[in-house]
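All protein chains but one are shown in place.
First chain written, first letter: the chains are A and B, and each begins at residue 1.
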Amino acid sequence: MTAVLRTEDLCKSFGGLKVTQKVNLSLEAGARHALIGPNGAGKTTLINQLTGVLRQSSGSIWLNGEDISHLPPYLRVSRGLARTFQINSLFPKLTPLEAVTATICERDRDSLSVFDRRLFPLTRRRAEIDEAYDLLARLNLADVCSRATHELAYGKQRLLEVALAMAVRPRVLLLDEPAAGVPEGESDEMLAVLAEMPRDISILLIEHDMSLVFRFAERITVLVSGAELVSGTPAEIAADERVQEVYLGKHRG
Amino acid sequence: MTMVTPPHITHLARRERWSRAEIAFWLAWLAVYFLLPKHLMFAAQILITGLFALSLDLILGYAGIVTLGHAAFFGLGAYTAGLLTKVGVIEPVLGLFGAALVAGTFGFLTSFLVLRGRDLSRLMITLGIGLLLFELANRLTDITGGVDGLQGIAVGKVLGLFEFDLFGKTAYLYVLVVSFGLFVVARALMTAPYGLSLRAIRDNQQRAVAIGIPIRVRLTNIYTLGAVIAGVAGALLTQTTQFVAIDSFGFQRSADLLIMLLIGGTATLYGGFVGACAFLIAQNWLSSINAEYWLFWLGILLIVATRYLRGGVIGGMAKLAALRPMGKKA
Partner (left out) sequence: MTSFLGLLFDGLAYGTLLFLISVGLSVTLGLMGFINLAHGVFAMAGGYLLVVLMGAAGLPFLAALPLIFVVVAAASLVLERTLYRPLYKSTHLDQVLLTVGIIFVAIAGATYIWGPGQQPVSIPEWLQGQFSLAGVDLSRYRLFLMAIGAAITLGLVFGLERTRFGARVRASVERQRTAAAMGIHVERVFQITFALGSGLAGLGGALGVDVLSLDPHFPLKYLVYFLLIVVVGGPGSIMGTLLAALLLGVADTAGKYYIPETGAFMIYVVMIVLLLVAPHGLLGRKK
């Protein structure tokens, strides 16, 4: 088995509060892996450690066999680790096209000359812009690609979250509740987008919407109070008594 | 093979193309040389201040770094240029390079202190560094002339060819060429992918990190560049007035600069020049009536501006311009 992304006894505490407790998560190549758990279980905090925004208290993180536990966030991105945010975190004043092009230029910065990066106008980067435009078009964002991001409808912003992560050309994609806040009927658009993602991207999906989780995931990990409760196939998870207990006790309102 | 440029490309290119207003703006400065020969010294001062404000626009407007001590770099450049003439380096362009080097080095080194913290500690550290340099210039009387300023600066011919004349003709053209040159560089940087990444950082640091922008490096970089340009502006003032006042380092100068940028509009490249123009003309006029009067109105302006004058003059004009084509379409 080749794990693309793996954590080893990962722990994190804020003062006395233990939010990640000895988590050993493993993401196979091409995985469609869901991470579920009640509010405050520590899912977002886990993502923040994987991406390097937060430093783990102990334990380690491995990406493609390399220990990235102490790598700064931007280098993790350039090694193919991308994420989306539970609460929209976009560039309000940039247009989607600018934001995605910026991401692509950043990804390819080592192959651009100093002049290309610093002195020549952005529109000389036609290849990058075209790639950005195509990506936006695939996510149904082409028609709004020249509007300021803060003007976009919420659903469109949600899609832009995914577009920015895709622009990194990730090998591992961490999606933190991509459908959060999107009205019932419209989450299908998000599912369609997720379903179409190429298989060479391994995906970790955090989601509260169980119908989405069970339609998408091939493997599920349940996190409770920062610790891994159980991992298994959707069928195993659905049948697991402990999981039912957790979700019957604290149902998401 | 000709292809119609798709609209999204045209939209991106709008930021890059030299508009007619821009060309007119620079031609106007050239026209000043011929039309207002009696006011060249004042016009040069406006250009220098505009350049200084541009340097602040780069780090504040584009990169979002809040600072209360930008005058530190201006003062360093001013004193460096002045002191260089005392040790025999009287050629002005060399003086500019010297000033750029000193201010840039200091900017690079202090950037690590400044960029560590968040807004509040950035404000205090920049304020502290500015006051520190002021105090230093104040104490090292032997070198800096203390409160009396650095006097007796003899500046040589530009490139050994053009002598500064009494009417400030050479000085004005010299300032204009240097300002325009640095402006073109700044403009190129801001319309390149580099500038886009800075705007991304300003808009949302968290996301900028998540798309792989090395924000520390980028911010250090632009902070240093801002320091370099501020240093050059300081040096230009020294060379054209042949004097360095100690208030080059003053808090008031940093505050005034923020105000000019606010008046003109941040992240517009031209906001600094427009703001400097409005500010200096108003200051010249009002403080000739009464200095306290000026401070009072400045304060009122600040209080009102933070609530009602978002985007400054340039932002206001852009809004007006945006109204027209929309009206046509409808």
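Following the convention adopted for this analysis, a contact is a pair of C-beta atoms (placed from the backbone, for glycine too) under 8 Å apart; a residue touches a chain by one contact, two chains touch by 3 or more.
This is a predicted model, so every value here is computed, not measured.
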Omitted chain - touching chains that are shown: B
Among B:Val32, B:Leu84 or B:Ile125, the residue in touch with the chain that has been omitted: B:Ile125
Of B:Met41, B:Ala305 or B:Ala318, the residue in touch with the unshown chain: B:Ala305
Residue of B:Arg14, B:Arg116 or B:Lys157 touching the missing chain in the full complex: B:Arg116
Missing-partner contacts on chain B, residue numbers: 60, 66, 68, 113, 116-117, 119-121, 123-125, 127-129, 131-132, 135-136, 138-139, 251, 255, 258-259, 262, 292-293, 295-296, 298-303, 305-307
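The criterion applied here is as follows: only the chains that are shown with their structure count from here on.
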Separation of chain A from chain B, taking each centre as the mean of its C-alpha atoms, in whole Å: 40
Residue ranges of chain A touching chain B (in the complex, touch as defined): 51, 53, 72-74, 77-78, 82-83, 85, 89-95, 97-99, 101-103, 105-107, 112, 116-123, 125-126, 129, 133, 145-146, 164-165, 167-168
Residue ranges of chain B touching chain A (in the complex, touch as defined): 6-9, 11-13, 15-16, 185, 188-189, 191-197, 199-200, 203-204, 206-215
